[in-house]
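Here is the structure we will look at, set down as structure tokens.
The complex appears here minus one protein chain, its other protein chains still in place.
The block that comes next holds chain A.
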Amino acid sequence: MSRNQPIGVPSHQSIAYHLSSQQYNKTMKILVPIKRVIDYAIKIRVDPTKGPHAVQQANVKMSMNPFCEIAVEEAIRLKEAKKSKDDEVVAVSIGPKQCSETIRTALAMGADRGIHIETKGDVRGDYIDLQPWGIANLLKGVVEKEDKVDLVLLGKQSIDSDCGQTGPLLAGLLNAPQATFAAKVTREDDGSFVVDRETDAGTETIKLKPSNAPAVITCDLRLNTPRYPTMPNIMKAKKKPVQVISLEDMVKELGLNLDDVLKPRNQVVEVYEPPPRKEGEMVESVDVLIGKLKGKGLVG
């Protein structure tokens, strides 16, 4: 496993490096896509009569996807480490109007401004209507519109659909260098990002060199512990701008096709609850226990 070599990135990225090293700009702009999902601690209620729409979202506590929160935290830390006030962290969320709360949370943590691509209330983002392909296309449009984005930091997956596709798809669409499952991110003076990746074999360190496209990094759990919005930051956040644009307008502006964005690439066939755990059984003695285990063929 070679160090300093982006994994899964086409070899022409190294050519891009030569092109961009002269154009490298001093200010840094980080885009952080954030998703509003059912709160991680809520017991999911499944209505089996609803087919693919079985997961009940009405009257359920929603929060920022925990991996997205880690991405927001990391973006703010990168900005704080660089100590340049021209740097910018932009939080982007695609979803219903309540996503404004999610964006407000990111701003209160320390993001500088927000972009809210507002969908109609019945558009579901949990792998039903808006799927990673559509999201990645929209994010690509935002990156291009924003201009000079250095880094897109995403959660490695959202806890509602657990796809883990948006980051890699976006990197592909942007032809950008990417690192997934980041456990550590540092920025070097030349604008490259050094990332420790969590892999089954251990930690892998790779370097994403500056290119015409932003670096795309997806964040894993170990990367950081997100901060609490503090009083002064909550108050500052109220003055930070949030641009709200409807999905329809955004699609038009980006020259995309709405049906294409919303058309599921994968079809959800069925959603069902895991079978309930069977009730345990109390046994009188160790001998009875061993007897039972032997009866089930679990011990020799």
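Definition applied: contacts are C-beta pairs under 8 Å (C-beta built on N, C-alpha and C of every residue); 3 or more make two chains touch, one makes a residue touch a chain; residues count from 1.
Heads up, the rule we're going with is that contacts and distances are computed from a predicted model.
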| item | value |
| --- | --- |
| Options "Ras-related protein Rab-2A", "Small ribosomal subunit protein mS33", "D-lactate dehydrogenase (cytochrome)" or "BOS complex subunit TMEM147": UniProt name of the undisplayed chain | "D-lactate dehydrogenase (cytochrome)" |
| Residue in contact with the excluded chain [from A:A54, A:V123, A:I234 or A:L289] | A:I234 |
| Among A:T27, A:T199, A:T225 or A:N266, the residue in touch with the chain that has been omitted | A:T225 |
| Residues belonging to chain A that touch the chain removed from view | 39-43, 59-64, 66, 69, 98, 101, 104-105, 108, 225, 228-232, 234-235, 238, 282, 284 |
